[in-house]
Each structure stands twice: as C-alpha cells, then as structure tokens.
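Omission of a single protein chain aside, the complex is shown with its protein chains in their original locations.
Order of writing sets the labels: A, B and C. Residues in every chain begin at 1.
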Amino acid sequence: MKHKISVNINGKQCEGEVEGRELLVNFLREHQSLTGTHIGCDTSSCGACTIHLNGAATKSCTVLAVQADGAEVTTIEGMATNGELHPLQAGFKEEHGLQCGFCTPGMIMTAADLLKNNPNPSEHEIREALEGNICRCTGYHNIVRSIQHAAKNMNGVTA
Amino acid sequence: MIPLSFNYKKANSVDEALSMLTEDSKVLGGGHSLIPALKLRLNSVETLVDISKIDAIKGINDNEKSVTVGGGATHASIAANSALASAAPMMAEAAHTIGDIQVRNMGTIGGSIAHADPAADWPAVLLAADANVVIKNKDGQREVDIDQFFTGFYETALAEGEIITAIRIPKTGFNSNSVYEKFKQPASRFAIVGVAACGEMDGKTPKSLRIGITGLAERAFRPMEVEKALIGKELNEANIDAALGNIADGVSVMADHYASEKYRTHLAKVYTKRALLRLV
Amino acid sequence: MTNYIGKSVKRVEDKRFITGQGKYTDDIKIPGMVHAYILRSPYAHAHVKSIDTAEASKVPGVISIITGADIPEAIAGVPCGWQVDFKNGDTMKEPPHPLLVRKTVRHVGDGVVLVVAESKAIAKDAADMIDVDYDVLDAVADPKAAAQSGAPLVHPDAPGNLCFDWELGNPKEEVAAALAGAHHVTELDFVNQRVIPNAMETRGVVAQYDTAYDKYTIYTSTQNPHLIRLLMCAFVLGIPEHKVRVVGPDVGGGFGSKIFHYTEEALLVWASKHLNLPIKWSSDRSEAFLTDAHGRDHASNAKMGFDKDGNIVALQATTYANLGAYLSTFAPAVPTYLHGTLMQGLYTTPKVNVDVKGVFTHTNAVDAYRGAGRPEATYLLERLLDLGALEMDMDPTELRRKNFIPAFDGVEQEGYQTQVALQYDSGNYEPVLDRALEMVGYENFRKEQAAAASSNKILGIGFSTYIEACGIAPSAVVGALGARAGLFESAQVRVQPTGKVSVYTGSHSHGQGHETTFAQIVADRMGIPLDDVEIIHGDSDSVAFGMGTYGSRSLAVGGSAIVKSIDKVLEKGAKVAAHLLESSVDDLDYADGKWTVKGTDKSVSFGDVSLTAYVPHNYPEGLEPGLDFSSFYDPANFTYPFGAHVAIVEIDKETGAVKLKRFIAVDDVGNVINPMIVDGQIHGGLAQGIGQAMYEGALFDDTGQLINGSYMDYCMPRADALPSFEIDRTVTPCPHNPLGVKGAGEAGCIGSTPAVVNAVVDALWKAGYKVKDVPMPMTPERVWTAMQG
Partner (left out) sequence: MLVKGNHEFNISKEMLWSYLMDPEVLAKITPGISELEPTGEDSYNTISNMKIGPVKGSFKGKLNVIDKEEPSSFAIDMEQLSKIGNAHGKISMKISDADNGSTNLAFNGDVKLSGMIARMGQRVLSGVANLIIKEVFASLETHISESTA
C-alpha cells in the first residue's frame, strides 16, 4: 500500500507517494533528488544521513518517510540562505573540516543542532556531540575547529 | 537497506493504537531499536502501528509524589527535564549517555524498555529508581512494579497488544541522591556495564539503597545481596569491596569480544563501587 | 614570487561538498536505469549444489536473474596487477577470480547470483526468495593456520595455501650469525591485525551501454579510473578500450580500498550490454564489510639484535601475510615490496633479512590500506626498538639516535643504500625527533610519569621514528619488482584562447584536494590567478591516461607531470612572445604572467600570447598554432618521507581503559604546497593509525565468518576518542622531482600505530608490570588482562 505524504523540505511543500517501508533518506534522495544526504551504514551508526526533523538532528535512515508526513525537514541543501553559506558551512571550508566530503552534510547538521542548544561549546562538548557521526578522513581535528569557528561567528564575534 | 514490506498504520491516540494491534504487529515508538532490525531484515512485521505522533504520551509531568514520564518521551527530553533533574538526577545522567544526539532526539524511554535490550541504560536506572510502568491494553490500564517488569533476555511483563504509556518515578530521598556510571562499548555505545545507584544518606551511611545493573547479564537486575550488605554501613572502599563479592550471583553473565565473563564481572564491581562512592 | 605555493589556500572543491552538491556514484541517475543486487555466499567455503530462482523470477519488477553459469566462459576473472616470485624463482600462484562463482564459494560474501530489478528493494526482495543449496566445507581464516599441513585448501592448485614464499635482504645465515653474536636480542611475535578501510562512501557502480555509439560508460567509486578500464578491457571482458569511458566521480574516501578492479565493475558492464539497460549497484555497508579489500593481517616473528652500546647489529623478520581468497589487484606487492623493503627503517642496521609467505585463506581479499606494507614494517621495527630500550634499560630516544642514518641530502651526499633494495632519496632524522621531544616536554613528562606510577591512573610515552617509501612510481623499478603496469603519471595543460587553463591529470582526488593543490602549482608557475585554472580528473574520456591515486603519489608524480607540461607551455609561449615583442627567446624573462624583454618595460601578457596561439595571424614562422601540452612523468626513484611520532597515554588501572592524552607528530614530507591540506592528511592518517592501535580489527571465527561486520561492532575512532593533534614538520626536499615534494597521505598512518602501543607498554613497564606486548587493538580487557600477569 502506498501512502500519500506531504513534507515541508527546506521551506518548500513536497508531495510524494511512498510505501510504508520506505525510509526518509530514500524519499529525500530518490524522490526529491536531494542527494546531499548520504547513506554510510545500515545500523544508524555513522550519521551521514543526519537531517533536521522538526528542528532536531535526526538520522534519516532510521525514520520512515511516512513518519515525516506533515513534518518540517531541513537538509544540507537548505542550510544556505539566499546564496549565503550557513556559518557552519563557511566554518568547514575555512578550517578545512572536510576532505572527501561524504560525512560533511551529516556533520554540519549535527553541529547545527549542537550550536542551537549550546552556542558556546567547549572542545570536549563538541567532540561528545559528534559521537554519532563518523568521519574517516579528517581525524576530527579540523571538524572541531570548524565548529568552533562557526560558533564564534554565530555569536557575533569574528573568528 | 530496506525492510520487507509491511502495513503502516498511524495511531492518533493510545486507544486507536490498541485497536490497530494484531498478532503480528509491532509498535513503532522512536524506532531506533526496531527500524535498524527491520532494515537488516533480521526482523519483519506484518503491521507497524506508529505511536510516535501521540502527543498525550510524550510529556513529563511533575506530580506531588512522582514524576510521570510519558512512554513516548524522548531521551533528549528526559535529559533536559528540570523536574527529573532534581527528583532523580541519574535520569538525566543516563539519558546523556544513550546513543548520540540524533538517537536521543528520536528514541523513547517506552520503546527502549519494551525492547529490553540487555545492554540498554534505562532498565538499570528504572530498577534503581523503584519505578512503576504504566501499561494500557484493550481492557484498561495496569501498573507493573519495575522489579517485575524485566523478566528475561529481551523479555518483559509487557504482553502482546499492550502499550507502555508512562513510567512513574517516585520522588524519594533515595532518588534525589542518584548517579549513573557507564562503561561504553565504543562502537555501539551500549553499556558493557552500566550501574545506576541511589540512596538516602545519613552522613556516609545509606538508610536506603537501590542499585540497577545493565550489560552484565541477560537482563538488567538489582544485586540484592550487595544492597542488603551495605544498607546501614558506611560507604567506604573497604565496605563496598567486601559487599561486591557476590554481585553476579544468580545471573548468567554475558560475554562477547569486548568483554569476557570474567572481565565483565570485574567491570561491574569497579563501576558499582564508583557509583556508590559518588552517593556519599 | 609565489602567490600560492606554500600557502594554505582554501579548497576550491569544498563549495559543492558543504552545500550537498557533491556527485558520488550513488547520486547518479540515468533515465531508464535499473538496479542490481548481488546475492552472496553466507559460507566461507562451500560447493554450490543448485540454485533455485523460480520464485524470485516471479516477483513483479524483476528483470533478470543471472548466475555464474550464465556468464560466458570467455569472460575471465579479474586479474592481479603484480607478480611476486618464490625464492626459488617459481611464479606466484594466481587462481582465477570469477565475476560470479560457478561452483565453489571461497569467502563469505563471494558473489553467487546477480538480480536485476526495477528498484533495489525489489531486487533484494527477489534475492531473498532464491534458494541456493550449499555443501558446506571446512574453512580457514588465519594465515598461520592456513599454512599448516592439513588446513582446508582455498584453491586446489595452491598447495599449502601458499601463493608465494619470498625473501629479501642479506642471507639468513649471516643475519642469524649476527644475532647469535649480539649482546642482547629483542624478540616478539606480532599480529598486525586485519583492519577494514571503511571509506564512508561504500562502493558503487553505474554501467550503461549505448547501442548508437557501441560505447560503454561506467561510473565507479574508484581511485583509479584508467587502470580499471585497462584491466577490464584487456583482461576480463575483451571489449575495446576506446569504446569504454570510466568515470570516477566524487569519491567518498578510498584509503586504498578503491584502487582495485573489483568483480562488480566488470559484472555490471557485462550485464548492461547483455540486458541493454543502464544498471546501478551500490553496496550496503554490511556488504562492504564482506567485499571491500581489507588491510594488514600479518602474523610475524621478529628479532632485533643489539651490541652492548645499543647499536643494532641485525634484524630478522618472518611473516605470514593473509591475502584472502583471491588475489586483489596489488595484493602480492603489499607484504613484499612495500613491506620487506622498509625493514631498514631509518637505522644503519648492517644485516637485515625478511622472509614472507603469502597465504590464501577463506576470507575476502587483503590488499593495500593506507600505508600498505609500510605500517606493518614500521610497527615491527618501532615496537622492537622501544621494547629493546625497556629491556636494556636505555632511553628509547637515545637508542634511536645512536642508530639513525646520518643526514644526507641526495645532492651533495649520495642517497642511502639499504640492505633491502631501496636507495633513500634524502634524509635528516635527528631534527624531527628533537622537535617532537621539545613539543612533548620530555624530561618533564618523565617526572610526571614517575609521580603517577603508584596511582590508579598510570602514564606512558611511546615513540616511533619512521621512514616510508612513497610516490609509488619509477616504472622500471616497480617493473623489476613485479608490477605489471608502468607507474608513471600523465598531465595535459590545455591553455584556452583567452588564457584560462584546463589541466587534465591522471591522479584522482577522493578527498586529497587536488583541485586546489594542483591549481596552486599551475597558477604560481604560470603567474596567473588561481581562478583561471581548472583541474580535471577522474574521467577517461577527458584525461589521456592515468595511474590513479594511492601510495602518496599524486603530488610527487602527478604534480611533477603537470610541471613538465607547464614548462612546455611556457617554452612555446616564449617563442610566441619573442615574436610579438620582436625579440629573441633568450632575451625574455617570464614572471607574473608576462614575458618581458630583459632590462626594458616591453612586455606581453600570458593572455595575449594564448590568444595569438589560437588566432595565429601574426605568428612565428614554422611554429604550430595552439598552446596545449601533454607529459608523462616517470620519476627516478620513490620518495622517502619520515618523521617522529609520540603518544602519551593514561591507563585506568582498575579497568585497563586507555586514554590517548596527547599525540605529537613531526613529519618531513619534503616541500609543502598547501600546509592546510598537508596538515589535514596527517590528521586523517593519525586517526586511522591510532584506530588500528586502539579500536579496529576484523574478527573471524574458525568457520571464516566475519563476526564484527557492522558499525555496531567494528569500532572506528569517533571524535570523543581522539585528542587534538599537535603537529609540526621539518622540510628536507626530495632531490629528484621538480617540486621537491615527498608525499603526505600515508605518513600519519604509518608512524602512529607503534607509538600508541609503545606508550601503553611503557606505561605498564614503568608501573612495574613486565608486559612486553599488548595485542592490537588494545581493548580495555586486553590491557587489564596484561596487568593481571
């Protein structure tokens, strides 16, 4: 059986028809062609698929698409506004917080959740907040710097 | 990764959910235990009844004698709740150690204890807290004492066709002095050993003491002999060491490539001691 | 003047990645595309008795179900790209590796049935309905066990499961004699455990056959598009190379695992024509655990002899190297020429012998993983040195200093000839150690350590001073060592009429930042703005040829090829400029994007020269129009980065849990083009090397099942497991390439692992536990057990 769903994705109302078993990440990638959200594992462990569901960082591989009916979803594609990079996006570029780029969208989405709840995180708090996101390239060193950079800018202080 | 096909039904109320449950159906709460198993096709289900949209079971209510945590309350909302922070600080402490930010945002306490993973954090905490589990079925509502709730390996007192609607955390002298200590399996973030402890203290001596241990055995349990041995005794290293000898009595200790039976048992002692010393 | 080289230019490729616009293989959609799922063996060793696909073929949406028997006999298996010979001169055993098995499965995950359907979900649903009847056979997963007589055979024509039995260095008797005469011999049995690369993007392939042009297009998550094309066309499918386009689009990490030509690539290409449909296969993570090539997996014994002053007198290393069930593309090279040749380290050891047996087991293939052979060699050497220091009660840094090869620059002084085939290019080893010790505050640390020795949290420090051979190339050398392909690199610098520059490189970037680093070189050498340069890679239809990216070769080999082409462009440009300036080439200077007549202010810009080259109305007689040059660069030698790594750990005595408190790395990777990117490469390498020491390791049971095949069990370091790294570098330029660069991709991974293990052993030893070794990964239980005696 197919379910009609309507999801507000990055500010735009998107309609779709999905099977019950379809995952939100597939709905984003296959139906909406929002391929910035990646799939890195099968066990909800790696965080590459992290998006915001009603404002909270969520692993879109562990949510059914039909569960997102009526919800607001933000993906990496929705982070820049009016062509202006989100401070986290800018921070990742500025501090070389990415290499292959595959984990990056998930990292940025998780970091955004962290900074929303804790605008001035310590290094320790940043590292703990990233425990659900695996990066195999950077050793996390520059990811931490990138988030610190963004935190400073978002608090109105230039890094 | 995509599950085998199933029927999806969204429930708008607990009663509606109960009416949707059939023999081969499962309840979808936060989904963070169930969906991964379905994706790997290690599990399959005919009908999935989604209770994640029922607002009535998501709240955390501060009552006179207890704090009532909705079965649908997320780990994140528990971690951030101020009533629980004073009534049972180990709740927030444990909530912070579950999974990761994303998992805490979606995973629910009701889903977790219904699943009864032998290495999950909540069972240890709720055992220590002397909680009550509020369960609804088609015939009405019942409350199960937490000591009767976890019955075995992934087994609970929850029957088919029932839903956990709330967990009551009594406001007691012991819960207000409570801690959670966890030794994490570094990949899964589950507990190799997790110890919740709470006690009402008279100086350095507990007047009451409850301990819940997860990860060690096939189900979370209370080491009753340890509790008994230490009530009325000063919580110092010597007394605790003396009491910990039979911590694993009556349970079968689990083993995997992260921790053998011997090492797990040792860790349980170390972590119980650490938890108890923090009560002072 | 340089505007870009040596500066931390922000990466030009980042924009697409931070906005979610990267295009990885699984992001590619082709109209009409269908999906493949491969049903794989659940057993490590079994005969396929029958395959029943009747129910599966009835599933609506299933397009085709293909078994090994459906694949034409003429299609060979995937080949191995490197040949290693037995000591006695016999050629290694090279059993076939079919695209789908016909009769015998040899590892869990061996491909048995290809299901093609309208969606991946349908393909998976159908695959679940296929019944394969297996006759289960005994299996062996451990390399030492596999080499014992009576072990289950992986291939009938490889007796004793031996692929090769290989030796390098001084005669064994000489080494044995030197060890017998030594004042002290440190000996250890090592297991350098199997680790799983785990690039965050799993592998995937999209294959399309176009009947109109009789042409194939393949998108594959590879580090090595041209080599895949060559191997697939010439050795597997026999299809014409000029009718095949291989694209390695954005690739989400490789770390070696995406160098190789995998069966799925050829299988999908064949099926795309067979079914005349574009097909996508993308690996699930669970599948990746079973099918990506793994790394390391050595079981070794090593002895290092010292004289009474601590001078190393000899080294004997004996290794069983697990190759898995089939020979992956570079597999035989890793435990031999990338491992045995590094056994000299950066020491003056006079006698060295390395004996390596390559062994087949019922596990998936083992091949190059970040560092490939060099981490294993470094691990062995550096563990023996630190342990030797403990046993002889010497300072581990002094012991190293005593044995360092004296400084040589490879220009005034000759390169250093080792006992194990290599000639090091340039080296100056004391300064990296000096700098590392300064950063650590060594004396102070030893005091802190002594003070903590009786507490519950003990401290330890571990060292590793490593050298590696990278910039994997010189074709003649690697050819002599068994490579079946040349390992040069190509580059084309195409100047457009308006002076904008397109550069086509055979290197492939999957996180290394070529689009930035290479552009910095081009912009500086040509004196033009960075924005005027575009780096194109990864597409066999645009790039003439390439040998891909691995072995820290991109800059040293690929970058040098670009420099050669730039030189050709500027040489021709000078002729055009001389014509325009009515001067002679010898009278011109080139700087800041213009040619100037020496001693005058008469000049012509690069853009004007470019335009003239394409609109040659006023042009030197006899000179061809155009400004577009290709080069192939084949270097004279490998490059030899080196460094000193130091780990400081704290051990919780009650639980055995190890906390990595600090990690200091001082590396010398030669000249540096982009410090920010080099730092990033070091960081990433460190994390993987530390990961092996503390967390990672594939576990097989005695039936060949991988028992930790998911991220719930296979642990990689997460952010909260690592400290911020403290890194610095010295610069000893490579004397033989035009950029003076050595390579930075693997250094972090090569040096770090032994430093961490040494730190744990140091902590235990200094706290009174005479523990010689803690097996990797050093889980809390293993450390705790070691303390129990």
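Simple rule for what comes next: contacts are C-beta pairs under 8 Å (C-beta built on N, C-alpha and C of every residue); 3 or more make two chains touch, one makes a residue touch a chain.
In this text the structure is predicted, and so the values were computed from the model without any measurement.
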Where the missing chain makes contact, among the chains that are shown: B, C
Candidate in contact with the missing chain, chosen from C:F289, C:Y347, C:Y369 or C:F545: C:F289
Of B:H115, B:R168, B:R210 or B:K269, the residue in touch with the unshown chain: B:H115
Which residue of C:Q423, C:T703, C:S724 or C:T785 touches the chain not shown here: C:T703
Which of C:A69, C:V136, C:A180 or C:V731 contacts the chain that the document leaves out: C:V136
Contact partner of the left-out chain, one of C:A36, C:I65 or C:V108: C:V108
Positions on chain B where the hidden chain makes contact: 33-34, 36-37, 40-44, 115-119, 152-154, 185, 188, 190, 218, 252, 254-257
Footprint left on chain C by the chain that the document does not show: 42-44, 108, 128, 136, 286, 289, 701, 703, 705-710, 712-713
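The rule we apply is simple: only the chains that are shown with their structure count from here on.
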Category of the chain touch graph - line, ring, star, complete, other: complete
A-C or A-B - the one linked by more C-beta pairs in contact: A-C
Distance from chain C to chain B - Cα centre to Cα centre, in angstrom: 44
Separation of chain A from chain C, taking each centre as the mean of its C-alpha atoms, in whole Å: 29
Junction residues of chain B, two or more chains touched: 1-2, 4-5, 40, 187-188
Multi-partner residues of chain A (at least 2 other chains): 19, 21, 39, 42-43, 45, 131, 133
Footprint of chain C on chain B - complex, ascending: 1-2, 4-5, 40-41, 183, 186-188, 257-260, 263, 266-267, 270
Residue numbers on chain A that touch chain B, as the complex places them: 1, 3, 19-23, 26, 39, 42-45, 47, 50, 53, 56-59, 61-64, 66-67, 69, 110, 113-114, 129, 131-133
Residues of chain A defined as touching chain C within the complex: 19, 21, 29, 33-43, 45-46, 48, 75-77, 79-80, 85, 89, 92-94, 96, 98-105, 108, 123, 126-128, 130-131, 133-144
